[in-house]
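Only one protein chain is missing; all other protein chains are in place.
Up next is chain A:
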Amino acid sequence: MSATDNMSAVRPDLIEKVTGRAAYVTDLAIPGMLHGFVVRSPAIHARIVSIDTSAARSVDGVVDVLTGDDVASFGCWGVVLKDRPIIAIDRVRYVGEPVAVVIAETIEIAENAAELVNVEYDELPRATTIQEAIMDNAPLIHERHENLEDFYFKGGARPTQNSNVFHTYRNSVGDVDAAEAAAAYIHEDRFTFPAISHFAMEPHAVIADFRGDSLTVWAGAQTPTAVQKVLSRLYQLPLAKVRVIVPFVGGGFGGKASVKIEPLVAAASWKVQRPIRIAQSMIESMLTCRRLGADITIRTAVDAKGRILAKSAKLLLDGGAYSDTGSAVATKAANRIMGPYVVPNLRLEASAVYTNTIPGAAFRSIGGPQAVWAKESHMDNVASAIGMDPAEFRLLNFASRGERIRPDLRALDMDMGELMGRVTQSFAAKAQSSNRRASGLAVAATDPANTPISNAIVRLKIDGSILVSVSSIEIGQGAHATMARIAAQTLKQPPSAVTVLRTDTAVAPYDWGTGASRSTVVVGLSVENAALDAADQILEMVADVWELPRESLSLVEGGISTGSEVLTFHQIFHRALGVDSGEVIGRGAITPRSKKGALAESPLFWETSAGLAEIVVDEDTGEIHVPRYASAADVGRVINRVAAEGQDEGAAVMGFGHALHEALEFEDGQPINATPIDYSIPRISDVPPVFDTILVENGDGPGPGGAKGMGEGAILPVAPAIANALFSTYGIRITDLPMTPEKVWRALQKRS
């Protein structure tokens, strides 16, 4: 095989990407397309007194300017709470909020004219942090809360009226107070977590083409069917008249999930009835959405032997100015702060609050990094307080395979002790080197919201080539290559025979969306079903036409074996249809009722991770180096090893960013580092020179061939593992991220 064949075998999209042929939204040109440039709010929270667009409109080449007045009658949209105007109407709630779109013949004209739009603001009292937002007399960022039940996720938000709290989730098991009263030891900690930027290489870019009663949108959307639904409701169009096309996408990490700038771009196109593109810069996308910051108090009670008796956690999440999916992030953060331990008495409370900052959004393992940062740092603190080795403390308290960590969640489908053992062995295998090398451990078990709703179409052509159509998007994670492999394996054809179509809702059947580590399992199962359906049809054709028993027939590469001979697909279609043409169309669906309801219970599988970090601290400067890291995950079965390892490594490296570098900072609501120069993410030189990915395969997952989902878990243990290494060897406990050199140095100073 040549190098390019090799690459294509791993991922058919790689050659297109490295040769620059891959077309992203900014590479597309729709005939007659105009360009929009967004005028953004410099104010943190303010009433819009007036918008003067006359100077901008008079510029040659400017076609129109969209403002709130144009779209006020459409009302608000949202995916959980209906809280978001298409563009600011009478008020802005964060710095960066769109207040006008200048529409022009070229992007240069639009951007220059945007400087001429004159907006007058009247400042309002603001709440820019969680603490400010929950004060009794805090200014209300939204006066009313309108919940959309079961709209995007099952369930909805539980807002507190007349407050900035837009969602509160509570869950309790047993009697925490009684357990604490009987405990030998109780330990409480508080941790905070900053807002973090998704920092996808491709910023948000959308083309919308509104023509009369139909709308076509090209967007790097992770959940095209959610975009379709929101646009259909907002603009009162039948779903069948709203078409969402997803070309190549340059990363999303949740920042392109649910719905982002699509309603805005559609409104601009609606106003001028011509296609329009808005292609944001990196800076604008940093002002569009970010991970929710958090303030977490966690308390654990243990008995004299170190067994956990009770755990309680109160989590406050900073949801920014609009809720997006922040309510789900809060709920998941509460769920993700528990496991994988046996905790007989449990009290969880998580709230998401509005603040006058960039809207919060889903981000790789929603609520996970916040929760696991707190719980796994806390675990080592508890172990240390009772004089136990942290690994032993974990082993003693792990829930075992088949055990439930909460009655309403699926029993654990993996062995956490094994994962922890695997990362420890990985370190032991390599010669231990000398002085002052510290290591720290952390584990996580999270409940992805996999939503078992998906459809797939698999078409087997007369020449044996296969077309797969799904709504899963290829966002760089390799989903389409995985779907191709599943179809190929099921139909016994070589992977090179399969083409997976880029997502277009006009062709691709309904699916919930690309996120929550669900595609390989849920969409993969529907592809498998569709392939089985196609197989069934072609086998039936042979049985019928050749008058052979079905049992004697089997699929082989290029056709069907009858036992005595191989009939090519050509021969089959030709004889069955009378002409040398044709195809069979297989359809596969997954619903909560599939597999006798086995997929309905939440979560579909547990996403697991264990991480072990070795660190060396320059005590003079406070700088942390990570020479070695091991990451383990139980993935059930690996379908595409290069892609799976890449996902694990990528998630962990993102975790290094969270741990050591990243925080989107605000000063009184004003973003101060929302530029790619001031915001730093890890570089290849920051990746540990020794990095071991261990994928545990027991073939026991719900997906094709026993696969489980993956790709998010490895981000979770990194920060607490590093923090625990700092704690055990250097005697300092960092409670807020990122662990910058200055923070570490100050803690070291305080210690000595």
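We take it that a contact is a pair of C-beta atoms (placed from the backbone, for glycine too) under 8 Å apart; a residue touches a chain by one contact, two chains touch by 3 or more; residues count from 1.
The rule is simple: contacts and distances are computed from a predicted model.
The protein name that UniProt records for the chain not on display, among "Carbon monoxide dehydrogenase", "Thiosulfate oxidation carrier complex protein SoxZ", "ABC transporter permease" or "Nitrite/sulfite reductase", is "Carbon monoxide dehydrogenase". Taking the complete complex into account, A:I283 is the one of A:L28, A:L124, A:I283 or A:V342 that touches the chain left out.
Between the chain not shown and the residues A:V59, A:C76, A:I107 or A:L148, the one that touches is A:I107.
Chain A meets the missing chain through residues 107-108, 111-112, 115, 281, 283, 620-621, 623, 661, 672-673, 675, 677-678, 680, 740-742, 745-746.
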